[in-house]
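As you look at this complex, bear in mind that one protein chain is not there, while each of the others sits in place.
And then chain A:
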Amino acid sequence: MHTGTTNQVANPNTVVWNSPGIWITYLLTTGFMHLILLSMPWFTTSVSWTLTNVLHGVCMYFFLHTIKGTPFETSDQGKYRYSTHWEQIDSGTQFTAARKFFMTTPIVLYILASFYSMYDFTHFVVNTLVLLLSLLPKLPQLHGVRIFGINKY
């Protein structure tokens, strides 16, 4: 129990995406994953770009929209226990810089993946589905919404 200690914010998850250097870290990690996929000889360029997009989208959905609460104890009496990380960012304020950044990266990856897959139809379907998976949960209208009660508790 970390009594007697304090932080400026009760839940650091709300401000982690505003700390210095974290956006660059995120972009570098995505780039690194892409390089690993590109270097596999049995993937063509199209496949590796689409795979990057898919992996990025799936990981983003898992970390931002599935996991709820915090991995550490907070001093805000469990306010964010049932909130996904996306809902915790900036304590729920919409249209902040961090949220715009996260809306932009799937779109940029989608454009790059479409270009490098030469606009092939199968790749297009896969990439578009992944884009929808990344973008739809981030809409302000779906803030705090749990469709069919999935992931509620």
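Just so it is clear, a contact is a pair of C-beta atoms (placed from the backbone, for glycine too) under 8 Å apart; a residue touches a chain by one contact, two chains touch by 3 or more; residues count from 1.
Note that in this section contacts and distances are computed from a predicted model.
Visitor: Identify the UniProt protein name of the omitted chain, choosing among "General transcription and DNA repair factor IIH", "AP complex mu/sigma subunit domain-containing protein", "Aminotransferase class I/classII large domain-containing protein" or "T-complex protein 1 subunit alpha".
Guide: Record says "Aminotransferase class I/classII large domain-containing protein".
Visitor: Can you work out which residue in A:Phe72, A:Phe95 or A:Phe148 touches the chain that's missing from view?
Guide: A:Phe72
Visitor: Hey, which of A:Val16, A:Val47, A:Leu112 or A:Leu135 is the one touching the hidden chain?
Guide: Of these options, the touching residue for the absent chain is A:Val16.
Visitor: For the chain that got dropped from the picture, name the residues of chain A it touches.
Guide: 2-8, 12, 16, 19-22, 24-25, 28-29, 67, 69-73
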